[in-house]
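Please read the structure below before turning to the comments.
Note that one protein chain is taken out, while the other chains of the complex remain in position.
Up next, chain A:
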Amino acid sequence: MTSSSDLQQQDLVVFEDRSILPKSNPEHNYCTLVLYKASTRPTWLNVALVENSLFGTCYVNKTPVSDRSTAPVVFASLSTDETTYRKQMARLKGDLAGFKYVDLFNSYQDWYAKISLEVDRQSKLGKPNVFIENPEFLLFLTDITVDQLLAQLRKLNTKCNLFLISSGDESLMEYSDSPDDLATIHATFLTKLAHRSSLIFSLRPLRTGRAEDVTGELTIGRGLIGSPKKIVEREYLYLISKEGTVKLFYR
């Protein structure tokens, strides 16, 4: 019987041409959904995607990426402060001038204006990739409704590629009769979002429990909106060490 550590380490590949992020396409703006469970935070994946966007490389991959197209990054989080992500980004070798952090953690009331302003600034360098972590928090921290939030996100998506990182915990995906129930609101938001996304990453722990040699499962799947480039739908097992190295294996 072989354990996952015996298997060969694989590269993170999302598209058929072995690229991770889509090349800048003036006709199509991607909306990507990153879903995670509380025990498998996607910080490592966010860093890998940011790195790929900024430098065209990926610290997870062993083989160098052939197509090194780059794009500026605008990153906003409602659950994590800037220091935490700056520490994570410190592992990237290169100039982080193209990485802009929008502080929604401390002030989220005018979130759309802040991100939009930064997107407009970065657009001069190319079509930016915008990451928003836990946008669903806005539904409870502000008075915005699900449809209003989705409308604003769609408006933002017309100017950039959007990566929305959100919790996909089972407890948050249960509909109830009450429309004001937190889970109902969350499930409605995510379901509608899934219908507007072209790419979905999903991170979850092993269904069989904890293992020393596997941290969790990463699934790459198509969203309900078609993608001009063919997406390689695949399941990986991943292992993160305490030192921060990440290894991927085919499921």
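Note that in this section a residue touches a chain if its C-beta (ideal position, glycine included) is under 8 Å from a C-beta of that chain, and two chains touch if they have at least 3 such contacts; residues count from 1.
Going forward, contacts and distances are computed from a predicted model.
Engineer: What is the missing chain called in its UniProt entry, if the choices are "Elongator complex protein 4", "RBR-type E3 ubiquitin transferase", "Scarecrow-like protein 32" or "Trafficking protein particle complex subunit 6B"?
Structural biologist: "Elongator complex protein 4"
Engineer: Which of these touches the unseen chain: A:Gln8, A:Asn106 or A:Thr208?
Structural biologist: A:Asn106
Engineer: Using the touch definition from the top, which of A:Trp44, A:Tyr101 or A:Tyr236 touches the missing chain?
Structural biologist: A:Trp44
Engineer: Among A:Phe75, A:Phe137 or A:Phe249, single out the residue that touches the unshown chain.
Structural biologist: Answer from the full complex: A:Phe137 touches the omitted chain.
Engineer: For chain A, which residues touch the unseen chain?
Structural biologist: 38-45, 79-81, 83-84, 88, 105-106, 134, 137, 140-141, 167, 169-172, 174, 181-183, 186, 205, 210, 215-216, 240, 242, 244, 246
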